[in-house]
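Here the complex is missing one protein chain, while the rest keep their positions.
Our next item is chain A:
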Amino acid sequence: MAGFLARRLLNYLVLIIVATSLAYMLAASALNPRSNYEGRNPPIPPAVIDARLTELNLNDETPLFQRYLTWAGGLLHGDFGKTVTGGSVNDDLARRIGVTLRLITTGLIVGSVTGVLIGAYAAVKQYGVFDRLSTAVSFVVLAVPTVVLANILIIAVIWFNDAVGTQVFLVSGEATPGLQGGFLTQLVDRLQHLILPTISLSLGLVAVYSRYQRNMMLDVLGADFIRTAMAKGLRRRTALTRHALRTALIPAVTYFAFTFGSLLVGTTFTEKIFGWHGMGEQLVNSISTNDVNTVAAISCFAALAVLLAALASDVFHAVLDPRVRVG
């Protein structure tokens, strides 16, 4: 078991290194940081630009492989290099990673818990009003891309705020800058900012998980061990939550690793549209500003996150399924 785990971790490490290197090579050859300095008035002398780009390890006249080696050498010491403006990528991303993690954690928890509960309830009341309604709604939600959903939410909220006459929901940023007040005021302000991005991020997850969980739950509900549990005198509620839901959760947990990648992309859109200064927003900006080092660092984090999700789903699997622990 330990050998298997070690091999797996080693494989993950190799995958991350290769993925990040590929992303760096692609970004370094496709993006053109030199264009940031062109078209200035007065024009900057080419020698100055060259010196500046070399200093940032972004000079396209240095061979690609040599730039890669310099960058990889820095990465071995935990240094992701410099941004196009000369700041440290590490400092910039360290500031932003908290924002992204907060958003993604709330979105993930709200989305998966709501989705699983809706799906399980729909399965228990199969062909009831709730079941039909939730199936239809999740079908429509799955057809709405995050970018459209976020914009629809903003439009709806502006309309709602106008109708109520006060700013109930806020659509830009993580918190009101320079807000005075105690802990409670700050908390309310943060919540006002948080609600919309969370909805926009988690609604798709709710739809996916509720459909998935409904099917799994239906499979389990007809199984013999549920009937046995009830025959032995367990109340229906206990049988459903302790035995049926737990078993039906296993495939959903496996599915979690697959949805995580799309969740990261969804976070990118949500951050950009709602003006949260997280990693996703920086990703879109760094491509527009030809910021090679930042792009490579973010793709490294993305690869790490996807593999951590895969690992987490393995662990949850072991927790839920005794056969995995024993075997």
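Convention: a contact is a pair of C-beta atoms (placed from the backbone, for glycine too) under 8 Å apart; a residue touches a chain by one contact, two chains touch by 3 or more; residues count from 1.
Assume contacts and distances are computed from a predicted model.
Novice: Between "Response regulator", "Glutaredoxin", "Tyrosinase co-factor MelC1" or "Oligopeptide transport system permease protein OppC", which matches the UniProt record of the unshown chain?
Specialist: "Oligopeptide transport system permease protein OppC"
Novice: Determine which one of A:L142, A:A231 or A:V315 touches the chain that has been left out.
Specialist: Spelled out, the listed residue whose C-beta touches the missing chain is A:L142.
Novice: Check each of A:I97, A:V113, A:L218 or A:L234 against the chain that is not shown and name the one that touches it.
Specialist: That would be A:L218, which touches the missing chain.
Novice: Could you please point out the chain A residues that touch the chain left off the display?
Specialist: 11, 15-16, 18-19, 22-23, 26-27, 30-32, 139-140, 142-148, 151-152, 154-155, 158, 215, 218-219, 221-222, 258, 261, 264-265, 268-269, 272, 283-284, 287-288, 295, 298-299, 302-303, 306-307
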